[in-house]
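Left out: one protein chain. Kept in place: all the others.
Up next is chain A:
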Amino acid sequence: MAVESEHWVFYFDPNRCIGCHACSISCKQFHGRGSDTDDWRTVTHHQTGTYPDVEDVPLSMSCMHCHDAPCEKVCPTNAIEKRESDGIVTINRDDCIGCKYCGWACPFGAPTYGDEGLMSKCNMCLGQGPGSGADVEDTPKHELEDQVEPNCVSDCVGEAIKAGPQKEIIEEASQAAAERFRSGAVANGRVIVEPLQDSTSAVDGRVDGTKEVTTPYNAGD
């Protein structure tokens, strides 16, 4: 097993997110998923206060490819694999039976039920389409030939999203974000998130990831 620092993580800077949903739309298009299917990457807007003392903070989230991957642990058919080389979590749809355990186990409701009665979620664009990537050789994504940057990263208008091996991404993050990540203060150290500037702690708490995140209606119904 490659060390955690080699594993891929996402990075998000709420200060640079303009809430435009390009990440979410671009993800759907790349993976050829219909408009009515769930978002693998989703943008939510968190409003607090009353006019004119109002804040409305956008937040973009997807599967975080957790180091501890609770979804993998509960999968009865071992359809979910956390790749040893780069930590990307894939779903093999030949083995998936659509039992929804992964959706319940995930604290963020990232795997969702719907595409053909099976689970699907983000695969960091290791392949194109639901279930893709499970058959890709277990060589780190950044060393594979013809690998594309995850679409949500390459199409983020505000350059708020990054993805890559943890040690590289943490270098690009601010010291504050890196410290929060290492201490597990944000989403148990699953995703690197920049602190929100000039904001109240209440709003910042939301952006940290877990408090306001609701499991989608069909994550494990």
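As a convention for this text, contacts are C-beta pairs under 8 Å (C-beta built on N, C-alpha and C of every residue); 3 or more make two chains touch, one makes a residue touch a chain; residues count from 1.
Going forward, contacts and distances are computed from a predicted model.
J.: Leaving aside the chains you can see, what is the UniProt protein name of the one that's missing? Options: "Cobalamin import system permease protein BtuC", "Pyridoxal 5'-phosphate synthase subunit PdxS", "Molybdopterin oxidoreductase" or "tRNA-guanine family transglycosylase".
T.: "Molybdopterin oxidoreductase"
J.: Which of A:6, A:55 or A:95 touches the chain that is not shown?
T.: A:55
J.: Going by the contact rule already stated, which one of A:5, A:29 or A:77 would touch the omitted chain in the full complex?
T.: A:29
J.: Among A:47, A:77 or A:139, which one is in touch with the chain left out?
T.: Reading the full complex, the residue touching the unseen chain is A:47.
J.: Give me the chain A residues in contact with the hidden chain, please.
T.: Where chain A meets the chain not shown: residues 15-16, 18-22, 24-26, 28-30, 32, 35-36, 39, 42-43, 45, 47, 49-52, 54-58, 128, 151, 154-159, 198.
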